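For this depiction, one protein chain was excluded, whereas all remaining protein chains were kept in their positions.
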């Protein structure tokens, strides 16, 4: 029984280090983890740079194996030290952690490890969890709330843009034609999106005067269209912000609730306010 | 008479399936319709991709004919099952449905069916009608209302941009000249729009130092100008949203509902308002 | 004396036709004037298109001379029919009218009439005056007011952008150097503006990895910077709009002033409001 206690004790300590960030060891673990994730991303990135890979291939490969093994150990430790392993394994972070580790093992069979970067980048989101700063969470929640509140408007907007893109793409395909680079309707639609979003690569550009005229109208349209999502998000954020600062205190005497931040007395009847 | 009843009954059922989306059959009809429209658009698109058309020309052509015939049947059924056919034929959707079907028949004589896509894309707008979700309609109405309210400001803005474009186009034509790609004033105006809207293809770009200096000023100008439509639309949306939230009190006497926040008496008839 | 009367009468009629837009003749004069200005701009534009000029040079030249003579007649008629000619000659429109007419005469000596377009485009601004629509003027005044109110903020912003451009231009010149297209500091500054404003022609683009890294930071910076003028203008427009709707009615009983639009009774005490 003592051994069992010892074991659960040892598990508890590890659990606190890995899952919590309040103790000194927990903080150090988190910092090292983020740095390791960053290093692992940079190593795979560098591997994709040919001139670099030619010189340091062996070192990069070794470093990636070391990190992959560390991640594997971390993954199993996380499973072992948690009470209900399924709550970790099937969580967002659990799946990301698994997917970020497996590809290196698969590369033994199939080769190519670059997909690792995309998955390991998701691990970086852990930063928000590690920092555990209420204000960061508050800020991101406020952003997400504003985006959520405007999701229907954004859906209507995106669908309208899609229909517009199909129409513009077809019209430009008919005007410019394959000889001017608009070789198919899907490619013309790609051009329409590149133009409407004001990205403008210039790999495909109208060459006929009439095509340039239509393109000019498309650009000015895009000019106006870009105002719509900005307007939607801005008005949502403004609303969220204004609501956030109101409705926090109610006067027990006159029930007035639009008090200034940090108010101690009701501005309507002078009654003292209770802190919340 | 019984036969007549039966016929009108049969018409009523079809009408409900085609025009309404509340019954199970109506919903299925709508979903199949949207999928067919999408398929028809994708088929015409793929026909424009040469490598694809070479391989599957026969299949694509056949598929388009099948869909065109289905659309023709749908069009006539819509006319037959509605009480006043003219109310459908001359409505926005009626005209779009007709124009989206005809070109394929015309292609027998003239050839070329790509114009179909542009017209069929408009049929996709039917999605909004089919979904019949008040919130989608509300969201798009709120967008359209904000755009309508700011249409005069936008007109003034667009006209000023037009005058600016003519002036900038001419100035750059005089500075850069045909040897640097600014072969005519209309083309220079096209460049001015490409630059002011921050699209920047790069197919035409200033090469003389003075031209680059003027272009820099144009860009910073465009930077400021882009703020104007955004500002207009954002302030309209914010205003619309704020007005929307004031409509919480109704006067029991005159039913007026646009009372100011915290109003105690109706501003229209003086009746005392009930708190909600 | 009778003759004098007749003459002043004749002047008065012409004055009303040219300067006023309320009579039927005045409206027709204005519409013909705008169309003539538009035609004159289009003719000079077409002259700049080589393929067009080669074919129709004689016609274009003749048309321009006809229009120039019409403009000359209009200019002198405006001077003759107004009481104080100096009030027209030295006004904005007077100077624009003169400058839009002279270059064609000068072209007899120096050649080249393209500068005409830029000046004649300014004549188009007359549209706003001709329409005399209070709402158009109101809308443009509201825009100008918002821009004026934020001119100091915009000045601070533009100066900061200038300093940033100098620094970024120099840094990129040092990193990329003449071999990668950054041939001089002014050209690098041109690149910095092209990038910060998100125009991105691509005629000059970083090629070294470090240059691309710095450029990425510049772009994300430009991303944030574009938010500043938009924010300034939007908040000004919102403020102008909100102020426009408030402060119109004061209650004579309780002095409450935040009444809804079209309120007849005070929402605070129920007192009848006076119309303003």
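Each chain gets a letter, A, B and C, in the order it is written, and its residues are counted from 1.
The criterion applied here is as follows: a residue touches a chain if its C-beta (ideal position, glycine included) is under 8 Å from a C-beta of that chain, and two chains touch if they have at least 3 such contacts.
The shown structure was predicted, so the numbers you read here are calculated from the model rather than taken from an experiment.
**Student:** Just one of A:19, A:56, A:190 or A:213 touches the chain that is missing; which is it?
**Tutor:** Hidden-chain contact among the options goes to A:190.
**Student:** Who touches the missing chain here, A:26, A:85, A:177 or A:229?
**Tutor:** Checking each option in A:26, A:85, A:177 or A:229, the one touching the absent chain turns out to be A:229.
**Student:** Taking the full complex into account, what residues of chain C touch the chain not shown?
**Tutor:** Contacting residues on chain C, toward the hidden partner: 152-153, 155-157, 159-160, 162-163, 166-167, 169-171, 173-174, 178, 183-186, 195, 198-202, 205, 209, 212-213, 215-216, 219-220, 222-224, 226-228, 230-232, 234-235, 238-239.
**Student:** Applying the definition given at the start, please give the residues of chain A touching the unseen chain.
**Tutor:** These residues of chain A touch the chain that is not shown: 41, 44-45, 48-50, 114-115, 117-118, 121-122, 124-125, 127-128, 135-136, 139-140, 142-143, 146-147, 154, 158, 161, 186-187, 189-190, 193-194, 197-203, 226, 229-230, 232-234, 236-238, 241-242, 258-270, 272-273.
**Student:** Considering the whole complex rather than only what is displayed, give the residues of chain B touching the chain that is not shown.
**Tutor:** 198-202, 230, 234
Definition applied: only the chains that are shown with their structure count from here on.
**Student:** Which two chains have the most C-beta pairs in contact?
**Tutor:** If you count contacting C-beta pairs, the leading pair is B-C.
**Student:** Over half of the interface residue numbers used by both chain B and chain C, so same, or under half, so different?
**Tutor:** The interface of chain B with chain C is built from mostly unshared positions.
**Student:** Could you tell me which chain lies farthest from chain A when each chain's centre is the average position of its Cα atoms?
**Tutor:** Between chain A and every other chain, the largest centroid distance is to C.
**Student:** When the C-alpha atoms of chain A and chain C are each averaged to a single point, how far apart are the two points in Å?
**Tutor:** 41
**Student:** Report, in whole Å, the distance between the mean C-alpha point of chain A and the mean C-alpha point of chain B.
**Tutor:** 30
**Student:** Measuring from the mean C-alpha position of chain B to the mean C-alpha position of chain C, what distance in angstrom results?
**Tutor:** Chain centres of chain B and chain C, defined by C-alpha means, are spaced 29 Å apart.
**Student:** Tell me, which residues of chain A touch at least two other chains?
**Tutor:** Chain A, residues with two or more chain partners: 198-202, 230, 234.
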